[in-house]
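Here we show just some of the chains, and they stay where they sit in the whole.
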Amino acid sequence: MNSKIATMEPSVFAISITPFDAAGRLDEPALRAHLERLAVAGVGVYLGGGGSGEGFTLDGAEARRVLEVGVDQIGGRVPVRAMGTEPRTARQMVDHLAMAADVGVDAAQVYSLDPGHGHRPTPAEVERYLREVLAATELPCIVSSHQSVGYRVPPALLATLADEHPHLVGVNCSHGEVGALVAICEAVAGRLEIHVGGPAQALTALALGAQGYLSSEANLAPRLCASVIDGYVAGDLARTFSSFGEVVRLSGLLYGHGGIRATKAVLSHLGLPGGVVRPPQLGVDDEVVRAVVEHLVAAGIPALEGWSLAV
Amino acid sequence: MNSKIATMEPSVFAISITPFDAAGRLDEPALRAHLERLAVAGVGVYLGGGGSGEGFTLDGAEARRVLEVGVDQIGGRVPVRAMGTEPRTARQMVDHLAMAADVGVDAAQVYSLDPGHGHRPTPAEVERYLREVLAATELPCIVSSHQSVGYRVPPALLATLADEHPHLVGVNCSHGEVGALVAICEAVAGRLEIHVGGPAQALTALALGAQGYLSSEANLAPRLCASVIDGYVAGDLARTFSSFGEVVRLSGLLYGHGGIRATKAVLSHLGLPGGVVRPPQLGVDDEVVRAVVEHLVAAGIPALEGWSLAV
C-alpha cells in the first residue's frame, strides 16, 4: 500500500479511535499501541475524526498531537491521514489543513460544510466553500460527502474540482442511498480515489469502481476488515464474502450497542489499547461487553486477529 | 434451479412487468414472449406485483389470468410465483392466496399488511395478520417485509412462524437500512430462503447468508441479472462484481427515468415484448428511451443479452 498518496488500489481505512486514560487525558502510549495494531494489519488510518475519533472533544493541541503521534508511529508504513471534524466555516477547515500539513500527514479529509442549526448551504455556498479550502492548501485532499450534514456534494462539482486541483485526490462518500454513490462513481471513478464510509456498501462500492471503505470496526478487528480487501484483490470470492458478512454483522452489533462506547470497552476488556470515552459520551455496561465478546468468540475473530486471550 | 419450492441455492427473481397493448388490454402473447425471455435466461419470476407488475391496475380476472399464463408458459422450468399487492386486510390476502393456489403457482409472496392512510399496525396486529393468512393456505409462502408500509416484520416473529408453518419457505426483505437485513438473516438464514428487493443490497445479502435478490431490471436485462448469481456460484469474483456493478448502474438509470415506464418504452423501442403502462402511469419521452439505450449500448448489454438489433 502506497503510504504517501492516493492510489487506485483497493484499500480499507480505519477511522481510528482516540484513546483517553481514566482521567480523560489523551493516552499517547495507548494511541501508539493501537496504531501499531492497525499498521501491522495493513490498514490505512484516518485520525481525529468527529465520530469514532471523538474529534469534537479534542482541543487544538490535542488534535495536533494525535496527528504527530500517528506520523511518528506508523508514517511511511501505511497511509496516515487527518480526518478532523465538520467545520462551520471555510476558515476552520483551512486552519485545520494548515496544521495537518505542518505535521506532515500524507493527506487530509475535507469535510462538507456544516453550517449548524439544521441549516443547509446553497449549491453556490458549497462550491465557494470547497474552492476556498482547496485553494488554501497543497496537501493532498479527500473531499467528504456525508449524510450527517443533510446534503450531497454535487458529483459534477467534484469532477470540475478534480480537473482544476491536482491535489484533490479522493472522495469519501457516506450516504445510505446507493444512488449517491453511483453518481459519484460515474463522475470521478478512476480519476479520484473513492471510499464509502462504513462497511454496508463496501462490496457495492468495489463493484462500481470505487477503492474500498472506511471502517470504525477496524479499531476492533483490523485483520478482518483488511481481509475483505485482500480477498477481493486476490480474486478469492469466498474469502471476500465471508469476511465482509462478518464485518457487517460486527458493525450492526457495535452500533446497536453504542458504537465506540462499546468498541473501547471491549478493547479494554480484551487487554488491548483503547481507553475510555470522553464526555459527553458515557461508557457501556458490562453486559454490552459480554454480548460483544461472546459474538466475537463465536465468529472466530480472536484467532483471526491473533489475540492470545483467555476471554 | 428447482422449479417447485424454495431452496438454499443462490438465485435471482424477476419482478415481472405485465404487458398491455395499445388499448390498455392485457397482452397475453407479449406476456408469454416476455416470460420466455426470462425463463431462457434462467431467472425465476414473480407475477402481478404492485410495483413493476402494475398489480393495482389489474381486476380479479386479469390478476388470475397473469398467473395462469405464467404457469402455462414457463411452469416447471423456472419458479413461477404470485406476488400480488399490499392488502388492507387479511381477508384480501387470503383470497389472493386461494386464487394463486388454485391456479397452481409454485409459491406466493405474502405482503405485509398495509392498513392505508399512513397508518401502521401494532405488533400484535402484524402477528395476527400473518397467523391468519398462513393458517388459511397450504401454498408455499414467502413473507415480505417492505419499507413501503412503514414498518418491519419482526425477525423473531419470522423465526417463530417458520417453526410453526412448514409452508413458510422464504422472506423477501426490502429495507434501505442494512440493519433490517442483518437482523432477518441472523433470525432465519439457512432455514428460510431470503431475497432482497432490488439489486442495491444483492452482494451484501449473499455475504450475510441470503439467497439473492429480486429485480425489476431483469425485465430488461435478464442475463445480466442472472450473471451476478452465476458468477457468485462459480466463485468468479470478477464476473460477479462487474455484472453487479452494471445492474446497479442500470437500476439507477431506470429509476431515475420513471422505473417501468422507462423499462416498457425501452423494450418496445428494442422490438422486445413489453407493451405500455396503464393509467395512472403515463409513458416517457423519446429522450428517455434514447438515454437508456445509449447507456445499454455503451455497457455492452445488447451483446450480452443476445439482442440482434440495429439500435
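Labels for the chains are A and B, by order of writing; each one numbers its residues from 1.
Following the convention adopted for this analysis, a contact is a pair of C-beta atoms (placed from the backbone, for glycine too) under 8 Å apart; a residue touches a chain by one contact, two chains touch by 3 or more.
All values derive from a computational prediction rather than experimental measurement.
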Number of identical chains forming the whole complex, with 2 shown: 4
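In this text, only the chains that are shown with their structure count from here on.
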Chain centre separation (subunit A, subunit B; CA means) in Å: 36
Of subunit A, residues touching subunit B in the complex: 176-179, 182-183, 186, 200-201, 203-204, 206-209, 232, 235-238, 240-242, 244-245, 248-249, 252, 255-256
